[in-house]
Structure formats: structure tokens, C-alpha cells
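Shown here: the complex without one of its protein chains, the others still in place.
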Amino acid sequence: MSELSIVSSSPHAHSGSSVRRIMLDVIIALVPAVLVSLYFFGWDAFRLTTACVVTCVAAEAASRKWMGRNIGIDDLSAIITGILLAFNLPPTLPTWMAVVGSVFAIVICKQLFGGIGYNPFNPALAGRVMLLISFPVFMTRWSEWTIPSPIGMDAVTTATPLGLVKTTIGSAGALPFDFTGSAMLQLFVGNQNGCIGEVSAAALLLGGIYLLIRRCITWHIPVAYIATVAVFSGILWIHHPQQNLAPHFHVLSGGLMLGAIFMATDMVTSPVTKRGMLVFGIGCGILTMLIRKWGGYPEGVSFAILLMNAVTPLINRATRPRVFGAPKGGRKQS
Amino acid sequence: MTEYVLLIIGAVLVNNFVLTRFLGICPFLGVSKKLPTALGMCGAVIFVMTSASAVTWALQHLVLVPLGLGYLQTIAFILVIASFVQLVDIAMKKFAPPLHAALGIFLPLITTNCAVLGVSVLNVQLQYGFLKAVVFGFAASLGFSLALLIFTGLREKIDRANPPKAFQGVAIALVTAGLLSLAFMGFAGLVK
Amino acid sequence: MTMVIQTVLTIGGAGLVCGGALALAARFLAVKEDPRVAEVDGILPGANCGGCGYAGCAAYAEAIVLEDAPINLCAPGGAEILSKLAGATGQTAQMAEHKVAIVLCGGDVENAPRKFDYNGVADCQAAHTTGGGDKACPYGCLGYASCSRACPVGAIEIVDGIAKVHPDLCISCGACVRTCPRALIKMVPYARKIHVMCSSRDKGPAVKKACKVGCIGCTICAKLAEDEAIKMQGFLAVVDYDKELDNDAVIEKCPGKCIVRI
Partner (left out) sequence: MGAIKAKFSAPGGVHPAYHKDLAAEQPIAEMPLPASLVISMSQHLGKPATPTVKKGDTVLRGQVIGEAAGFISAAVHAPTSGTVKLVAPVPTAAGPRATAVTIEPDGEDKWIDGMAPCPDWRQLEKKDIVEKIAAAGITGMGGAGFPTHVKVSPPPETAIDTLILNGAECEPYLTADYRLMVERAADIWEGALIIAKALEATNIYVAIEDNKPLAIAAMAEAMPEQAGAAHVVALKTEYPQGAEKQQIFAVTGREVPAGGLPLNVGIVVENVGTTLAVWDAVVNGRPLTERVTTVTGGPVAKPGNVLARLGTSSADMVEFCGGTSSPVAKIISGGPMMGFAQADMSGPTTKTTSGLLLLGPESVHAYESMPCISCGRCVGVCPMNLMPNELSQFLEAEDYETAEAYNVMDCIECGCCAFECPAHRPLVQHMRRGKAQVMLNRRKQ
């Protein structure tokens, strides 16, 4: 033989999966939500998404070059960070802030740790939280929005549904509206105020189903997360229907769908075991509701997921599966 | 009852000693490399902070205030705290020598851990009663332990990470602590 | 004046109470400890290289004090630390001869072909156990730098695909010797400069096929070297480092060009 044969350790077969392919699938799954955001927010959605994606990719390439590493943007992960960060921004945010957030997300939260696989926190969420804390006014300034057919009301507001509820309850008033019937449908489709990518549960669910089919995510985290929020808010609602919103409202409003389907399921920062994923989802749900109900911010999804990111290593450690053949009931410790 | 629950939530989550007040960073970085060591540190800090809260409260309100010696607060508190730490040190050396060896210098350093002095001084500043002071001390140490445990988990991950040379070691640990602190901001407003 | 007295009394009293409590604690919870262990530990370099055969400097210190272990095992410490240890323990000992590590293989990229394309973990142990290593010579240095990573002082470098030890940097801890899956690395006296840079025990034709600079077992050097300073072990010429060898003829006459002066 003229050419040397290749020798490696077994196995010599592979499923054909790759990091790039997974990332590509996530991007494909995000397409419906991108389209919906363009429909509802138009130029602002385009402006912010483009700014974030371009900055993220450029920041990734530049920082890797600066650190003397191979450029390595072809795994497409920076594009996802860009889209997800943009999805978590309000439509009125100045472009330069989106750029700052993107650089923070990619350089500080990801590349400083060594790049893909090493970051302990979801970069897009960390970027959003940094912006939220640094520019609280800009990050909570929403576009004008006609509340869809509240009973006997026809109001225009510049708040998100969750924000509206928080301020109303804070001033001890009754809930301003009651989402039922067609209003529910409006929420589901995405006709509500909020960050550009989080409004449409329908589009996000579509993407989630695609990810499930492509085996990029498992059902554990999204289902545990959403179910916990539903149960938690359901209990509150049954006890004080005047002071609390119905579970379906909690599930469909704010960033829950986006968070549960795309952010909490980020492989790098979520647990690897099935039981761990359930714990992770439940933890996210509880923290989200704690912040939504009692916290200072109207929305708690980003904080909740970031906090659960932080305990992911501990969850992984605690949910180590029982080794096949090890005594039941206890983990084998040597 | 509610008051105490809120006090605890406040000290553990909202105004976490490490992540919001930035007290006790030294052992937070020093003993967060291995979970068993971190657990030992948590136990030691819980003991020292809770009992130091009680004793310094008594010292303040039974000795220093009646005698008008408020200006001796810092030195008197440090004296008491130092003794407590020494006690823990001796006891641990006897009953858990491996842990004692693993904690190393960080055990005596609890003496100068600002979290312990901080909680004593805060108890005075916030004019807490005895029970409240003890509960606050306990809750503050729980908050410290929570932060330390979470951080230890993260530390095991970032120790395997691949940061650029300039950021290796404590630098990247501090970046992580910063991000963790960012996440803890989410609890702001939970307790008014 | 009152203030001063009050201050002194308060702080002094508190100090006395605390001190008393600590004294009691120290008495009842005392742990026996030999202070000499800490002293010896302080003398040792603290590199924890394991060259002495103990788990680290602290373990060696304990062994010296409690088990009368010899004090001349710390190669990185050298004569200076030995004399300090002698002072601390009262033992006397001669420093062992200064030895450095050497990788006995000269089959670099140019001289030793590979027999397949290795695809896997860049580590010698891993490569060695995957298809027997990609180097055509089953004895040669694989060049995946396991020794270099094991070296606590960075004295080993991979040059042209094989490991080279810088003798002046080597602290003779032996970590590389323990790491090499092919047992190519030997500890040799620093003063000895002539080496047979081959470890292949195969017969001449097999060696020739696998490497241009291998020892083919021709025995010329063994005959030339005085006092049996080079001996044949099977088909491999091996330098006996206990004997003087300063004979350039062995280098010139070696047909495999595998004897060198370093």
C-alpha cells in the first residue's frame, strides 16, 4: 500500500452527529420565531437581530484570534448566541447596547472560559442580565401595544403583560384584564408586548418540536419547567384569583417559552442526566415564579435559568446514575 | 415568625454575604476547589458566625454599651472571633485531621474573615435584638455556605476549562463569581 | 483615667476568659505531633515531584523523622538540602551521584518511519496501546510528549518528533521514567556523555527496516570500548554507565550512527 492506513481506537463507526449539525438544527428551529418577530416588530427586530448576530460572530472570531487560537466560528454557536440575545431584548433598545451585550456574552461569558463547552453560564442570558442591570430603563421600555380585547376595555399600553400585572398588584388594584378566549389565542400567536423573540409561543413551540424530532433536546427540561410554572401559578391562582394570574397566562406570557425551549436546554450549561434535567427544569420553574410573584423584576426567566446554570455541576454530581450492577439504593463509592 | 423567615431569605438570597455584600471572598476563593473541603468550611463558618453573633451581641449590649466603650467594638469583637476560630481549629485538629489539613491556612483565616466581623457589626448597626442577631448570624452563614457550595460546583467545571493564560486560576474564578453575583441580582426586591 | 482602666479591664478580662477557654480546649483536645516533621518538611523543596519514592515532600518528611528513611533521596534538593537535612536530623549521608534523564531513541521524523496514521488521544500511553503505536519501530519514542507533560520543570522538549531531555534543567526526579510506556528513558550519570541512542531489541534487519539510526547489533562498539563499557544485551548495545567511556572511536565506527556524544 502506498498510503498508510488509519488506526484509531474503537469504535470505528459513528452516528454522524456533530456539534455543527446540532447548532444548525437550533438555528433552523429558531427560524419561525425570527419570522414572527419580524412580523410584529419589523425593522427593530431586523436591526437588533442583525446587530447581535454580526457582533457575536465578529467578537468570537476576534477574541479567538487575539488569544492565539484557531478561529473556530464554523461550529455556528456564536450565531445562536446572537439570535437568542436579540430575542431577549426589547424592540426599542439602541443598537449600541445590543452590541455591548453581544460582546459581553461572547468574550466574557464564553471565550474567557475557553470557548464552546467550557462556559458555565448561558452567554446570551448572561448578556441580557448584564444589560438589564446596567440599563434598566432601556431594557424595560417597550413599544406601544393595544391590549387585545380585554373585557370592556380598549387600552394602549407600553408595558408587557407581566409588567402591567406587577405594577397593578403593587398598587393594590384589581387585575386590569382577564385573558380568556380569543385573547388567549392572541397571546399564543404572539400579539403581546415583550422582547422581540419571546412573544409567540406558537412559533417557539414549533421550533421546540423540530428540536425534539432532531433529538437536539429531550422533553425533560421544557416540560418540567413549564409544568412547574403552571402548577406553582395554579396553586396561587386557586387561592387568590384576584391577586394572581391564571396558569395559562403565566405559561404564555413573558420569556417562559423561549427560556424553557431554547435557553434552559442549552447543552453546555444544563445537566447531562435525565433526572438532573428534571431537577433543573423544576428549579427553573420555582425560581421563575418566585421572582415573578415576589421579586423586584416582573420577569424572572433569565435569572432563574442563570441561577440553575450555576448549580448544574452540583446537580450532575447528585444525579449520577446507579452503575449497572451496583447495589440498588446506593451509589457505589470506592 | 414571618419576620424571621423574611430575615433568613433576605440574608441568604437577597443580600447574600458573598455575592451581594462581597464579604468573605477569601475563603470563598480559597476553599472552593473540592466539595468535601468546602462542606467542612461551611460547617466551621456556620458555627463561628452563629456563636460569634450571640457572643458579640452580649458583649456589645451587656459590657460595651453600659460602660460606654462603644469605640472598643472592633477590637473586642475580633478578640472573641479569634478565640472562637482557635477553638474550632483545635477541635477540628482533634476530630477531623484530614479536613484540618485540607482547610490549611483558611481555617485560622476565618479570624480575619470580614463576613464574621461583618455580621457582628451589622447586628449592632441594624439594632437587632438578641434572638434576631443570632438568627441573622446563622442565616448569613447559610448564605455564605450556599454561595460557597454553588461556587465549588462551578469551580470543578471551570478548573477543567481552557481560559487564556492570563485568566487561568483565580482570575477566571473571579469572573465566574462576578457572573454568579449577576445571577443573584435576580433576587433583588424579593424581601422589601 | 477611668476610661483607661475600664478599657484595660474589659479587653483584658475578655482576653483572660477566652484565653482560659482556649487553654482548656488545647489541654483536652491536644493532638500529639512531632515538631521535627514540620521542620524537615520546611527544608524539602516542596516540588512534590515524587522522585524520592514517597507521595510528596510532606510524606517524605514524615518518613525521615518517624521511619528513619535515608535523607539522601531528594535528588532535586541536591547537596545543599542534604546538608540542611543532615543538620536537622543528625543523620549523615552522601549525596548520590548526580543523574539526569535521557531518552534512548534517536529515531526522529526523518529517520524512523511510521507504519500507520494514528488518530486519537495525543498521549504516549494511549498511542502505545492502540495498534502498538504508530512508529514502525516498536521500541522507539512515539513523541506524544507524555514525559514532557510529566516533567515538573519543563526539561523535556519534543524535537523532530522525539523527546529530548535538557540535562542541565533535569532535577533527576524520575517522573518521566515512570511515565514512558516504552521504558525508553533512563537515569544516567550527568558526567557520562556517550550514549547508544537506541532501545530496539530486534535483530539487525528488522531494526534497519524500522529506523535509519537504530542499533543493528553489530557488536563493533562493544569490541572497541575499553573495560566492557559497552555490552551487548541480545541485539542491543548498552552502555555500562558505571564505567568510564570516553572513546570517540565507538561513535565513528558505529554503522547505524546511533552512538552519539551529548
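Read from first to last, the chains carry the letters A, B and C; within each, the first residue is number 1.
Criterion: a contact is a pair of C-beta atoms (placed from the backbone, for glycine too) under 8 Å apart; a residue touches a chain by one contact, two chains touch by 3 or more.
Please read all numbers here as calculations on a predicted model, not as lab measurements.
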What shown chains does the left-out chain touch?
A, B, C
Pick from C:R36, C:K84, C:H98 or C:K115: which residue touches the chain that isn't shown?
C:K115
Identify the residue among C:G42, C:G132 or C:P189 that touches the chain left out of the display.
C:G132
What does the interface between chain B and the hidden chain look like in terms of residue numbers?
160, 162
Applying the definition given at the start, please give the residues of chain C touching the unseen chain.
115-116, 119-123, 125-126, 128-134, 138
Residues of chain A in contact with the chain not shown
1, 4-15, 17-19, 21-22, 114-118, 267-274, 277, 316, 320-327, 332-334
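We adopt the following convention: only the chains that are shown with their structure count from here on.
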Going by the touch criterion stated earlier, list every chain that contacts chain A and also contacts chain B.
C
Pair sharing more residue contacts (C-beta pairs) when A-C is set against B-C
B-C
What's the distance between the Cα centroids of chain A and chain C, rounded to whole Å?
52
Please work out the Cα centroid separation of chain B and chain C, and write it as a whole number of Å.
43
Under the stated contact criterion, what part of chain B meets chain A in this complex?
35, 149-150, 153-154, 156-158, 160-164, 167, 172, 175-176, 179-180, 182-190
What residues of chain C sit close enough to touch chain B in their complex?
6-7, 10-11, 14-15, 18-19, 21-22, 25-26, 29-31
Chain B contact footprint on chain A (complex, rising order)
67-68, 108-109, 112-115, 118-121, 126, 129-130, 133, 287, 290-291, 294-297, 300, 302-304, 306-307, 309-314, 317
